[in-house]
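A single protein chain has been omitted from the complex, and every remaining protein chain is retained in its original position.
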Amino acid sequence: MIESRSGKWETVIGLEVHAQVVSKAKLFSGAATDFGAEPNTQVSPVDAAFPGMLPVINRFCVEQAVKTGLGLAAEINQSSVFERKNYFYPDLPAGYQISQYLQPVVGHGRVSLDMPDGTVREIGITRLHLEQDAGKSLHDQQPTLTYVDLNRAGVALMEIVSEPDLRSAEEAGLYLRKLRSILRYLGTCDGNMEEGSLRCDCNVSVCRPGEPLGTRCEIKNLNSIRYVMQAIDYEARRQIELIEEGGRIEQQTRLFDVGRGITRPMRSKEEAHDYRYFPDPDLLPLALDPDWVEQIRAALPELPDAKKARFVSEYGLSAEDAGVLVAEKETALFFERVADRRDAKAAANWVMGDLFGALNRLGIGIGQSPVSAGQLGALIELIADGTISGRLAKDVFGEMVASGADPAAIVAAKGLRQVTDSAAIETAIDAVLEAQADKVAEYRAGRDKLYGFFVGQIMRATQGKANPTLVNQLLKQKLAG
Amino acid sequence: MALDKATVAHIASLARIRLAEAELEPLANELSRILDWVEQLNEAETSGVPPMASAAAARLPMRDDAVTDGGRREAILGNAPRAERGFFTVPKVVE
Partner (left out) sequence: MSDPALLALNLAEARDGLARKLFSARELTAAYNDAVAEAKPLNAYITPTPEHALAMADAADERLALGQALPLDGIPIAIKDLFCTKDILTTAGSHILDGFHPPYESTVTEKLWQAGAVMLGKTNLDEFAMGSSNTTSWYGPVENPWRKPGDNRPLVPGGSSGGSAAAIAARAALAATGTDTGGSIRQPASFCGIVGLKPTYGRCSRRGVVAYASSLDHPGPMGRTVRDVAIMLGAMAGHDPRDSTSAPVPVPDYEKALDGGIRGLRVGIPREYRVDGMPDEIEALWQQGVEWLRESGAEPVEISLPMTKYALPAYYIIALAEASSNLARYDGVRFGLRVDGDSLEEMYELTRAAGFGAEVRRRVLIGTYVLSAGYYDAYYLKAQRVRTLIARDFARAFERVDCILTPTSPSTAFAIGEKSGDPIEMYLNDVFTVPANLAGVPAISVPAGLSGDGLPLGLQIIGRAFDEETVLRAAEVVERAAQFRHLPGFVAGGRS
């Protein structure tokens, strides 16, 4: 809810996400889909719409779409139709895009958002359909020409349309993160917004609470979650201001100007597109074999929501911690390997704390972690069996990150084994108390705070290796006299 | 259906075909005649009849996910009226 000088406003947001399907070849041709290839080297005459060339659908792309639909708890439509969306643009060689209009392959579904306040909000999915991606137009390579690269033309896209259920930029961000996480879990899209394998168009409108929906504006091609959220915030406020000044919202398509943080109308002719959709006569209706769909369903991996619930029940983690660990499949897998037959809570803390900290510092993902799950698990065991103290373990971890060596090796090399020999500790305590005799007197006279000082001195004297429990036990005895 | 000049101009714009002003009226007449002629279809009783999906009886065939094409830039660019540095080119588009 946005408060303005004239009262409360509700922001209504619907997101259309275009997710590039992970596959070797394109949706209707046998050209490759790799990112970053030399221009026009991954183009079939079908992709370039040469005369007489015809589309043949890639079974795996259909499977990926069905898998995604199942992962979104959506209805799979046994029969769906490919239609041509007709318009002219240089990166659309045929002058039409093969898409789905009236009968998409996937129908209604849902995504659950874990809200920061612990509640769960369900966001509806209207539909998911398959369509061709367009090529790329480069407008900045030459002063009078636009360059066209068709490598991307024909790559399979899943267009995932949400119901207009989102009510804030924050919710939009959560939705995108969750959707991306699900797609990556399924392996149907790598969710890489920088490379453009996940793109988002935003429909934003505002209205008074309880009143009918306002006119929406579409903001196109946002390629980071941060920009989506910024654009929504800006656009909502723009619309509210405009209405409050007595203006009317025109339905228009806008772009987000990253530099200035504003949305502005697209400069091209504001001609409403007449796409003249009709079923593609080069294709037949897509008929899905129910057995095949069931096979895909049976092979689905455990998805974030289910995994999170299992982490809570099986490992006793808090919902919040579980949520963090399941956000990325690789992280969840890493955690489970660390937690295997070890203290799960300790494993969670180490992964979310020290490991994430180190990865962030190094700017890498968990897939490139210099510390393996096995190594981290071994470190936790060394703490559990008393070989080293928790405090020193952090130093050992730092060394593991830097060198990639096993914790046991580092402990041995640096002689960090915890001292658990009571006699040795007693000796250290005696030495400290003798050297600090006046402070001991003060402590005994009532200055309790000095206890920590003594502990610190003892740890220093033992290079941090004294077992803290034993130190406490023996120190208290000796201070008590 | 009688088409007026404005409609013909609009359709020509959708179809990206430049028409001279002088051509609009004769074309409007010509197209209107043809559309009137095809409108005899309205006499046919078709309620409850499904539109024909295709004369092809089979179901949509699917292919394996394998890279079997591409990697032939010269073939793809070979017929282009104006290609440069591995790209097709068009007059610059302002977005």
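Order of writing sets the labels: A and B. Residues in every chain begin at 1.
What we mean here is this: contacts are C-beta pairs under 8 Å (C-beta built on N, C-alpha and C of every residue); 3 or more make two chains touch, one makes a residue touch a chain.
In this text the structure is predicted, and so the values were computed from the model without any measurement.
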Touch as defined at the start, partner being the missing chain; which of A:Ala94, A:Leu303 or A:Leu359 qualifies? A:Ala94
Touching the absent chain when the full complex is considered, from A:Ala31, A:Ile123 or A:Val148: A:Val148
Which one, A:Leu15, A:Ala31, A:Ala48 or A:Leu355, makes contact with the chain that was left out? A:Ala48
Touch residues of chain A, complete complex, unshown partner: 45, 48-57, 84, 86, 88, 90, 93-96, 146, 148, 274, 276-278, 281-284
Footprint left on chain B by the chain that the document does not show: 3, 7-8, 11-12, 14-19, 27, 30-31, 33-35, 37-44, 46, 49-52, 54-58, 60-61, 63, 72, 75-76, 78-82, 88, 90-93
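The rule is short, and it goes like this: only the chains that are shown with their structure count from here on.
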Where the centres are mean C-alpha positions, what is the separation of chain A from chain B, in Å? 41
For chain B, which residues count as touching chain A in their complex? 13-14, 16, 53-54, 56, 58-71, 73, 75-77, 84-95
Under the stated contact criterion, what part of chain A meets chain B in this complex? 23-25, 29-32, 38-46, 48, 56-62, 81, 88, 90, 137-139, 141-150, 255, 266-268, 271, 274, 276, 279, 281, 283-287
